[in-house]
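Everything on this sheet refers to the single structure shown next.
Shown here: the complex without one of its protein chains, the others still in place.
Here the chain labels run A and B in written order, and each chain numbers its own residues starting at 1.
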Amino acid sequence: MPTTRRLLILLLLPVVLASCAGDTAREAARLHRAAGSAPRIALMPPDLTLARLSAGGSETPMAAWTLAAERNLTLALMAAARERGLELTPAPRSLRRDPALQPVWRLHRGLETAILTHRFGKARNRLPAKGKASLGWSLGLEAAAALRRRVHADYALFVSLTDTYASPGRQALGVATVLLIGLPLVEGGRQQGLATLVDLRTGAVVWARHLDRSSGDLREAEPAHETAAALLKDLPQ
Amino acid sequence: MRPLASLIALLLVVSGCAGDLPPLPPETRPEIAAEEAGSWLAADRLEQEMAAAPHALTNPALTRYVQGVACRVAGRYCGDIRVHLLRQPGFNAAMAPNGALLIQSGLLLRLADEAQLAAVIGHELGHYVQRHSFAQAEHARRQGDIGAWIGLFGAALGAPGVSDFLRGETVLDTLAYGRDQERAADSFGLERLAAAGYDPSAAAEVWDLVQAEAEAGGKGLADRLLATHPAPAERRQRLRQAAASIGRDDTPRERGLAAYRAVLAPHRAAFLTDEVRLRQPTSTLALFRHLAERDGLDAVLAFHWGEVYRLRGWQDDRRKALATYAKALGFADVPAETHRSIGLVRRALGQRRGARFAFDRYLEHAPAATDRVVVEAYIDGRL
Partner (left out) sequence: MVWRRVSALILGLWLAGCGGIAAVGPERVTVGKGFSVAGAMGWNRLPPDALGADAAWTRDGPGLDLVLFVAGRGEGEPLLHHRRERKALLLHAFSTPTEIAELWETELALRGYRAVRTSRLEPVAFAGQPGFRFRYSFADAAGLVSDGLAAGRVAEGRVYLIAFQGTRAHSFGAHLPAVRRLLASVRLAPPG
């Protein structure tokens, strides 16, 4: 193989392989609660897309995987929360279609984009006036009240996640690449997600966790526990 | 290079043997485990967004009318098609894989009558029944996969440019695939149009409109359209011939002109305003000229026509704007904003007295004007 080609691949390799697996930001170490009970957290219907990644890099969304993942992840998150002494209750899926809550979902998605860009994104996109430690994003009082009326909890947990899984063809391509070129250049599949915890008294986002890694499988119940643990790392208690 | 060339040829031939998908039966959703279910899931989410979108056009009378036309054209597929109107300028409609039919207000503005609307819906229904978006996604995926394998072998054999070369080929191939689908949708749509009792020549007319708009808007737009659709002249000819051979003399050939105009009338001013706001004067002027020829000039169209000149503001545009507003003034139902626009143009021309006069007339005709205080400031010379 020509020298320049080898050097080029070596230069690009850190870009291809490097991925910070998970990153957390939080404003409070402790959750508030009603006297004598555990903090009540309502799990919003997770926004998930599971897709098959083909050899050529195209993603085909898989309905069966996605629906299974919603079930598996919900149960796994509930178990993980219980282990931390927290009460996590899934909100009904019909909440997503509630007309009164549409502005709340849209605002939350806007918050997710801002948090991904300005807190978990490239260093040059940080917002210095926010201060290094804090998050400083909020749904606002009205949106929080609208949610609290529906779910009767102290906090709302949102999870958005996309997960791709290499097709057999892509896996074969990966193996062939290692054999022919000598380097694992074909990415297997990627799990990217953002979890946020919102204080329903104020609307403030008190905790956010970003995942971007090449492991995790939500298609089956058992492996989903690992993703749930990775998502809830450093969750305040 | 020879082993590589034969490999490429072999893989392309294999991929080409994909074949068409069987048509979707009425009242059928793919099973959860099916390949296609994923694109339906994505389409379901998109539809939910569109239904609640801030620019969704939710006027009940208009939605009911368009949904009614869709139901008539769709026949047994009536329950599978859900119409979503969007307040957006531009000539476009799209069918999502799950039966959601998105129609832009700009399309409703441009069509002449119900038969043309039925033609568009019939064509889009063809894409739905024949599962074109899924087929196209699958085709693109297979082409991409081939590209990845050939790229790998090319790199291993030391032929760096191979993957790029192939990418060019596959792009053209995908477009050609799209053209076949368009032809199939045309045939299907024409059948449905005639079966529903509409004048089948409406289908070719819609493409006449598209072609005219593409030609007027400048080279760039025409190229984009032509890239994904069979050459409009050929297409129009084919549709005209097919329409002529459909049915006997006693076949009903409804146009639905009166019903269409009546339902659209309350919205026309708003849709015309949207086109003006795009600030694409060349294509908008061509459109307005066409509408005037086809439907006749009226106060609302004349006012908006003048607005295009006023907002473009070239050398001669101010004079043209005033001349066009003058035509609007000749009608009894001239919009009050016409006077305000005359005031703005006269002011730009340095005709202070004429401007004040026009602004006065605006306030006379629009006593509840929300910008009254500003216009009074123009009259008094405070702004």
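Quick note on the criterion: a residue touches a chain if its C-beta (ideal position, glycine included) is under 8 Å from a C-beta of that chain, and two chains touch if they have at least 3 such contacts.
Not measured: the values here are computed from a predicted model.
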Among shown chains, those touching the left-out chain: A, B
Residue, one of A:Pro92, A:Gly140, A:Pro168 or A:Gly182, that touches the chain absent here: A:Gly140
Omitted-chain contact residue, chosen from B:Ala184, B:Leu311, B:Ala336 or B:Ala366: B:Leu311
Residue of B:Ile32, B:Ala52 or B:Ala366 in touch with the missing chain, whole complex considered: B:Ala52
In chain B, positions touching the absent partner: 49, 52-55, 87-88, 277-281, 311-314, 340, 344, 347-348, 370-371, 373-374, 377-378, 382-383
Residue ranges of chain A at the interface with the undisplayed chain: 4, 7-8, 11, 102-104, 106-107, 109-111, 113-114, 117-118, 124-130, 136-140, 142-143, 203
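The rule is short, and it goes like this: only the chains that are shown with their structure count from here on.
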CA centroid of chain A to CA centroid of chain B, Å: 37
For the chain A and chain B complex, residues of the former touching the latter: 1-2, 5, 49, 51, 54-58, 60-64, 66-67, 96-97, 99, 102, 169, 173, 176-177, 180-181
Complex interface listing, chain B residues touching chain A: 32-35, 37-42, 48, 52, 137, 140-141, 143-149, 152-153, 155-156, 158, 160
